[in-house]
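A single protein chain has been omitted; all remaining protein chains appear in their positions.
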Amino acid sequence: MTATFELILCVMILGTACVALFVRDFLTAIAFFVVFGNLLGLAWLAMGAVNVALAEIAIGAGVTGVLLVLTRSRLLALGEEIACGPARPWLRLGAAAACSAFTTLLAAAVLSIAPGDDLAPVVDGLMPRIGLDNPVTGVLMAFRAYDTLLESFVLLGALVAVWSLAPPAAWPQPPVALRMADPAALNVAGSFGRLLLPVALVMAAYLVWVGSDRPGGAFQGGTVLAGGFLLAAMGGAIGLPRSDDPRLRWALVAGPLVFLAIGLAGAATGRFLAYPDGTAKALIVTIEYVLAFSIGVTLALLVAGPPARAGTGP
Amino acid sequence: MTVPAVLGHLFPLTGAVLVGLGLCGFITLRHPLRQLLAVNVIGAGIFLILGGLGRGEGVTDPYPQALVITGIVVSVALTALGTAMIARLSEDRRAAGSGPDQPKDQDP
Amino acid sequence: MSPLDLLVAAPLAFMVAALVAGQGGRWLILAAGPVMLALSAWLVVLPPGVAHLVGDWDLPLGILLRADGVARLLVPATSACFVAVALYAWHEFSPKAGAETARAHTFWPMLYLMWGGSNAGYLTTDLFNLYVTIEMVSLAAVAMAAMGSLAAGLQYFLIALVGSLAYLLGVALLASHYDTVDATLLAVRARPDLPTLMAITVMTAGLLVKTALFPLHGWLPPAHAAAPAPASALLSAVVIKLGFVILLRLWFEAFAEIIRPAAMDLLGGMGALAILYGSVQAIRQERLKLLVAYSTVAQLGYLFLAFPLIANAQNPAEPWAAVLVHAVSHMLAKAAMFLAAGLMLKAVAGDRISDLAGLARAMPLSVTAFALAAISLAGLPPSGGFTAKFLLLHAAIEQGRVVPAAVLVIGGLLGAVYLFRPLSVAFSGSAAPAVRAEAPLRVAAPLALASLAIALGFAGMTLIELSSVAAPPAVAGPVQAEPGR
Partner (left out) sequence: MTWTDLAVTLLLSAGLFFYAAGTVGLLRFPDAASRLHALTKADNVGLGFVALAAALQWGSLVVAAKIAAVWLFAILAAGTSAQLMARVARQDDGDGP
């Protein structure tokens, strides 16, 4: 029964991926990509990896899908075609042959690796030292906190990189407004956004809180928060900030900064990113709350794009 | 190879095929936005390999799970940069007019 | 406290500070420069074998940081490059009231992100952690390349993205197969089976794309040539070195027992072709920055030409030192050359080599910096470049390898040819063009870097000693104890 379900799931994942990649119309491609992301989320659920399922659906399908849709509409507004003609036959044939050969080799390599959760006992053995129950949060925030610290700076750096693309004379204006142009539609979206923003706040806080012991965490919570911000911005309930707004700057850096500061405090008393005995849980939850907030703001602004000259709109 | 053994590898194998499909898409699709979508499919395939091979009895190893979450966040950050670059490039080309120098910018 | 942590934490703290400071972000280099140079010096003088686990979480879960010879040579050179580039960029990326640009504000946080990312990459032995650091560096690099040409930046971005994913695929296979991604543990655990070979292949291919080894170099010249001078300097000097360092870790540490001599020869052959192709292309260029960019393609070849020489040497420590000295001196000389070229081209308001006529009289210091950098790049004595190429040639002759020896000699000659051309134009011409005086800092930065590249030629023994600190067993020989925990 389970095997049948997983088999059907995998076939559907591959099918939606094929459509998303090779269908002519790009809007169809994006729609199938989002479905693909949600099916992947189901696959992660089937594997018992709820943390990843949440991240995949919220970030992989959700945020990436929104990014693709927004970019498509911006390109269309500029009159650019996205559905380009098919590649030359010999190129398609060659690519198909090369990729099949590569896939076969990769599949053979994958088949010769025995699946197993060999590190799970190691992680479980270390969990009592940090006082959390969710082992994934343990790995992310303690055993491999260094990765997560650098990753939070990758996210922050991506926003700075996006800002660097602002056209001349656009700095430090806000990005192109996300609010809907049609007044009636704005009304509908506005009441939805106003209703959902507080719900998203509560939901994000909840996700971070349960993340210590059950699936959830800073990245999942931050993404929910970003979704709330974006919906509110589309409905005109909140405006987008100027990129030189000091409050915005502090909101963006707060998470990485607190993480770095706690890491350095650990270095002062012993080891970089080590949590003194008994304080691990409190410190981790603190980092996660501030980090989730910063991630929410950063992701929302990443979707909004670089600063734009006032008066330019889609 | 027995059937259950293949079933144990079901998700990683799907991941391997996704990597191949995405690579094929990256090579044959000419528009950067579609290439970006293909890159995301490759990434999803890699994560499926990583997570699927960490699958034990009932639960999945938290170690690869954490690596995958980090990978997903990094890849969304890069996707955001990519889409912003694509949109800005299109704006610049529009502003410059579709002059004769436009094809020069495209990769051959 | 240990410099291993602070070398990463400090640039990231400065990135945060630059974001919060906004307009004043560029002033931070006055604090960051001394701090980072001091930390680099501290790293160099640490006792050998210093290494520790982040947060004291043990392997295979945790992440090991280590002060080996590679880090001890590359971290200080990287810091020198960043400080010089930042001082040079001081005026170029300054927010002017009324005409603020996005790049004046965003250049500084990205500079610190790249700085922290490079240092993190040199210091860690964890292959997944290296993936995150690669992306930190690429992100800033792509944005800097896009400041010159958005189209070239986008092409670079897509190629770098596929390169990193190939690397990540290899990491995924290794993580599932060996339940660790630490290079020091993999060195013990790795077996020559299909998943391992597959992982090595895709990781190497991905890193070679990012390092732009011929014939995977296509994206480099347009991106590096179009960017603003400080960005070009960082891209050519620092960014591509990270991929090379990871390759060193993979080929000589994690999988030293597995990799066959034929693979080493293949990589060496690609390096030889890169030297010849890049040099010939550099000779053919009419634009100065493209010439310098193709020179990067050629100089990268030397790094890989050395791979089989290290693997087959009686005393591998010598070519190992050579390749690291070459990486360091190329870093300093290439950054100096791009900065000097930026000044020269700005002065004549052109981008062709023929525009430079008579410039040696108008801006002697900048042309001198260019010339000093050229001496090191062409491998003329006394310079770091000479030390490196001499050691490589010595190793090649000792092993009786005619082809690498010939390529080394021919590459040196071709290098002299393409580097001499812009200089001869600059020294020619009877009238000196009228040139606006540049700020002293901007003139001093390339001159200081180029002088450092020359000075390395007098520090040969020190460099060779440094390079052998905590070297992997494949290089240091079996007597050396396993890298410390």
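Letters A, B and C mark the chains in the order given here, with residues in each chain numbered from 1 onward.
Everything that follows uses one rule, which is that contacts are C-beta pairs under 8 Å (C-beta built on N, C-alpha and C of every residue); 3 or more make two chains touch, one makes a residue touch a chain.
Keep in mind that what you see is a predicted model, and the values were worked out from it rather than measured.
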_Going by the stated contact criterion, tell me the shown chains that border the hidden chain._
A
*Among A:A189, A:L207 or A:A237, the residue in touch with the chain that has been omitted*: A:A189
*Can you list where chain A touches the absent chain?*
180, 182, 184-185, 188-189, 192, 195-196, 199
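Just so it is clear, only the chains that are shown with their structure count from here on.
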*Could you draw the chains as nodes, link the ones that touch, and say if you get a line, ring, star, complete or other?*
complete
*Chain pair with more C-beta contacts, A-C versus A-B*: A-B
*asked:* Farthest chain from chain A, going by mean C-alpha coordinates, please.
replied: C
*Any idea how many Å lie between the Cα centroids of chain B and chain C?*
28
*Could you give the separation in Å between the centres of chain A and chain B, each centre being the mean of its C-alpha atoms?*
14
_From the mean C-alpha coordinate of chain A to that of chain C, what's the distance rounded to whole Å?_
31
*List, in ascending order, every residue of chain B touching at least 2 other chains.*
12, 19, 36, 47, 49, 53-54, 63, 67, 70, 74, 77-78, 81, 85-86, 88, 92
*What parts of chain A, by residue number, touch at least two of the other chains?*
106, 110, 113, 115, 118-119, 123, 139, 144, 147, 151, 154, 157-158, 161, 165, 306
*Name, in rising order, each residue of chain C that touches chain B in their complex.*
61, 128, 131-132, 135, 139, 142-143, 146, 149-151, 153-155, 157-158, 161-162, 165, 168-169, 172-173, 175-177, 179
*What residues on chain B touch chain C, complex-wise?*
12, 19, 26, 32, 35-36, 39, 42-43, 46-47, 49-50, 53-54, 63-64, 67, 70-71, 74, 77-78, 81-82, 85-86, 88-89, 92, 105-107
*Interface residues, chain B side, partner chain A - complex*: 1, 6-25, 27-31, 33-34, 36-38, 40-41, 44, 47-49, 51-63, 65-70, 72-81, 83-88, 90-94
